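To start, the structure under review is shown below, and the notes come after it.
Just one protein chain is left out here, and the rest sit where they should.
Chain lettering (A, B and C) follows the sequence in which the chains are written, and residue indices restart at 1 in each chain.
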Amino acid sequence: MTRKIAVVVTARPSYARIKSALRAIVEHPDLELQLIVAASALLDKYGSIVKYVEADGFEITAKVYIVLEGETLLTSAKSTGLGIMELATIFDNLRPDVVVTVADRYETLATAVAASYMNIPVAHVQGGEVTGSIDEKVRHAVTKLSNLHFASTERAAERIIKMGEDPSSVYVTGCPSVDLAAEVLKKHALDFDPFERYGGVGAEFDYKDGYLVVMQHPVTTEMGDGLEQIQETLHAVEAVEVPTFWFWPNVDAGSDGISRGLRIFREQGRDKNIHFFKNMVPEDFLRLIYNSRGIVGNSSVAIRESSFMGIPAVNIGNRQAGRERGKNVTDVPYEKQAIQDAILCILDNGHYEPDHIYGGGAAGTQIAELLATAKLGIRKQLSY
Amino acid sequence: MTRKIAVVVTARPSYARIKSALRAIVEHPDLELQLIVAASALLDKYGSIVKYVEADGFEITAKVYIVLEGETLLTSAKSTGLGIMELATIFDNLRPDVVVTVADRYETLATAVAASYMNIPVAHVQGGEVTGSIDEKVRHAVTKLSNLHFASTERAAERIIKMGEDPSSVYVTGCPSVDLAAEVLKKHALDFDPFERYGGVGAEFDYKDGYLVVMQHPVTTEMGDGLEQIQETLHAVEAVEVPTFWFWPNVDAGSDGISRGLRIFREQGRDKNIHFFKNMVPEDFLRLIYNSRGIVGNSSVAIRESSFMGIPAVNIGNRQAGRERGKNVTDVPYEKQAIQDAILCILDNGHYEPDHIYGGGAAGTQIAELLATAKLGIRKQLSY
Amino acid sequence: MTRKIAVVVTARPSYARIKSALRAIVEHPDLELQLIVAASALLDKYGSIVKYVEADGFEITAKVYIVLEGETLLTSAKSTGLGIMELATIFDNLRPDVVVTVADRYETLATAVAASYMNIPVAHVQGGEVTGSIDEKVRHAVTKLSNLHFASTERAAERIIKMGEDPSSVYVTGCPSVDLAAEVLKKHALDFDPFERYGGVGAEFDYKDGYLVVMQHPVTTEMGDGLEQIQETLHAVEAVEVPTFWFWPNVDAGSDGISRGLRIFREQGRDKNIHFFKNMVPEDFLRLIYNSRGIVGNSSVAIRESSFMGIPAVNIGNRQAGRERGKNVTDVPYEKQAIQDAILCILDNGHYEPDHIYGGGAAGTQIAELLATAKLGIRKQLSY
Partner (left out) sequence: MTRKIAVVVTARPSYARIKSALRAIVEHPDLELQLIVAASALLDKYGSIVKYVEADGFEITAKVYIVLEGETLLTSAKSTGLGIMELATIFDNLRPDVVVTVADRYETLATAVAASYMNIPVAHVQGGEVTGSIDEKVRHAVTKLSNLHFASTERAAERIIKMGEDPSSVYVTGCPSVDLAAEVLKKHALDFDPFERYGGVGAEFDYKDGYLVVMQHPVTTEMGDGLEQIQETLHAVEAVEVPTFWFWPNVDAGSDGISRGLRIFREQGRDKNIHFFKNMVPEDFLRLIYNSRGIVGNSSVAIRESSFMGIPAVNIGNRQAGRERGKNVTDVPYEKQAIQDAILCILDNGHYEPDHIYGGGAAGTQIAELLATAKLGIRKQLSY
């Protein structure tokens, strides 16, 4: 019998991380995809991920608006509550056999809570990893609400089991985000003009001789520090004087501080070597990174896809603290001088050998196969 | 500096389980209690726990209505979402230093999620226990969202630590519900007439020569089986022919099945030895149990308070599966004959020696002291 | 082209009032019915109207849970807000060409608000009438949000036009509730045993020699007076000593006061001549009234259907104040003696001649035809 698999996609990174699995689910003879696009993935302000989803040929089963404007701690909490209310209605209509939830955002938690209370088995992708911030609470809470675990690394799987999950429900599939990187490597030339295809604002420069990519998100448990943190990075990148593509942050409590920092910098006319984008098709984004001299900031792309592709990365601050990483990553605090030194160092060093800690590029296919064959149930009990 | 402690009380059992801690918080010189009464605790249909709270002399800081009528899986999920939305507003107004959440209900989860997203430390009472049903998912998810853990037993504390919580944040305080039992034991005579004080419906009988107490709740992961399950118990109790006080179930997905079973039984005129109550003041309830010949059903009172008081208990089905228990408990499946046999057996056996696995009666005081002195923070990281 | 007509049914009276129109919509070749059952119509506690809807052969397109438990002013307001949120999702999925909203309840308003903001034309049944209580505010506010008006009486239509609605959008169709009465009159014998078919609680008596029917709802602008008001009626009916069928009140802020009054009366064992029902199939209910000696309380059935059927009615208090009425109605205040005198008076008087102020029994067909042919639009402008 065909199993109905509901997947909730809510943001730029969660789409990139699950895309190869979505494709494998669509192609699997025993699975039917119910694709729910929700939250910031629907919003123009965050780059309308939904357009990329449609352009990639996926059929969208339902759209769910849950982001309460304000970007404060209060509105994050309320959006989570609203997400549960809205997703419950959707699940009640769609009656999926499994709900797939990705990573560690508030929509991830809302998805897992709604499905749990509706007695629908929950499959969690990217559980068992360790980082800083509120994500840490949310990720492991989702693990405890989930019935199937698709871990990205061996150590993540071990941690999930240590947390008391039934080992027979835990699989090391690798991270589906790496699948996309593997795909991109087969055809890795930067075959488009970023300015032309993605517009954006700021300086336009010759990027043929090398450039940096920067992506720095707010850290929700460090609310109110976003403005200062981003300024350290801005001043470091400014000092290095290398052409730079810079991406606006995710929607999150605290993203307004970062956005303000970027705007002030631009208004001071200091964006001489920097061009700002809201968003890119994931494949283009990975191609941009692959052809760069390095990535700077606190995005997990620096840890996952970049380790697989061998791209040097400067990781700033606590957001990725604790996450397993390859040799390509240099960690630095929120300090202009440290960031600048680390950037100079990676510019010197050049690309690394590929590292497969986050999987070898077949996570999506494995996840689809497991969704088709794994024993499903909602009952759990701590195994110790 | 005085710490503001927000405690969310949402139902009959959660009030009984936290009452001694509430009292200790009020009396502690360095703590200020912010008592939030929510969900079914406000509803006439579930016995208006709020009236007992007021009668006990507690000042209520806020009341929050979050129960969506319907008692389906869908409305449970939606009530959780609504709970997060409403509690977020309350926390935003009250600005507590710690939020205390009790046990494993949907409101427990809503409380922990709202506080987590608002960067308020969460203290969890009764984490680390093992049972069946959705409660199991919720309880451990709340552990992962919490920053302080007040465990009822040594083994519960071990499990919390095994799940990766920082051992310095985990305390074995015993269960505050046992405090109330300890209090009641000091003055244990049944000094009131249950019919007179609590009304209720059904047979009125002479209870001086011994009686049973029954309390059986729905098991949310066994939705739809409530009617059949309760009928097994009803017929067993009917066959035993001992005077019986029976309590209506908690509000939960599935409680309508149980309620229907009780109503049908009554309409058939078979409640010859049974009297039905909605609710009792916790102390009266414990006195009723202490003076009974045994307790039957699937309430945790049979496991916690009754082990401390030495009252024989027949525990039916999966709801308490996995929870640590004393010698006073006999486990049986949902089968009339097995239930009947077990009841006859406990009638024979009489009371047991007290067993202190769930604490010695000072949990409330310890919890208050820890809330006043423990290091507070919101940042967590898996300890392995 | 077929027009999709969404009708939102939310309670016992709104179902009875729209049922003939539902049937006519289903049978109309150019219309497709989208039947949405919501609010108290879904709840066991209020008699599960949804079961009657299904038994009548209607296909339900969507179910919407919006009743927040508590029955306070606060929960009424919140349920209205929740209703808008939930109905908006439904309308977004169903894309109706017209939304039909009935009478003057909070769900009526929620329906009209949600449709208005979604640019869907709103058709209102039973606008332009005059009564007391919050209903008065809501009914006329719904008129101002509506694009088509199906009035029950000539005077109601005049009032709608006076309020500034375009006369070409206002039709006197009569009240669809009267259609059902007309249907019932064709086969009016009380061909069922009420005790047997509907259970209920209280006295069982011989009703062959005549009986009364009582139905008294809370008046929301007189919150807190429900208990006293119902006691006046109870004591009057008790004094008259005629067999009486009594119906529990609608869900509304204040209904708990009335329910409490009924329970106290029963617990005092004073229900010697009274039997209580939650609900009846509308046709059975009308047959019960037709064969009665009179109806007592504040239900609009006493005014609408009963004028058409010629049944004498005692109307108590302000709830129907201002509504047009036939000779069958005697108005009295909330006073035991006045109620008792008026009951004695109608017992003496016997049945009346039919009065067609609320239409002649073809409202449903006319409404369906107008929904199929009327010009649809969302733009409005005050006509003076």
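The rule is short, and it goes like this: a contact is a pair of C-beta atoms (placed from the backbone, for glycine too) under 8 Å apart; a residue touches a chain by one contact, two chains touch by 3 or more.
Values in this document were obtained by computation on a predicted structure and should not be read as measured data.
Contact with the chain not shown here comes from a single listed residue; of C:Gly164, C:Pro333 or C:Gly360, that residue is C:Gly164. When the full complex is taken into account, the listed residue touching the unshown chain is C:Ala141, out of C:Leu94, C:Ala141, C:Leu227 or C:Ile264. Considering the whole complex, the residue from C:Ala6, C:Ile49, C:Val64 or C:Leu109 that touches the absent chain is C:Leu109.
By the touch rule set out above, subunit B reaches the unshown chain at residues 85-86, 89, 93. Along subunit C, the points of touch with the absent chain fall at residues 73-74, 76-78, 80-86, 88-89, 91-92, 106, 109-110, 113-114, 116-119, 130-134, 136-138, 140-145, 159, 162-164, 220-221, 223, 253, 321-322, 378-382, 384. Residues of subunit A that touch the chain left out of the display are 40, 42-45, 65-70, 72, 74-75, 78, 82, 199, 256, 267.
Keep in mind that, in the parts below, only the chains that are shown with their structure count from here on.
Spacing of subunit A relative to subunit B, judged by their CA centroids, is 40 angstrom. Touching of two or more other chains is recorded for residues 85-86, 89 of subunit A.
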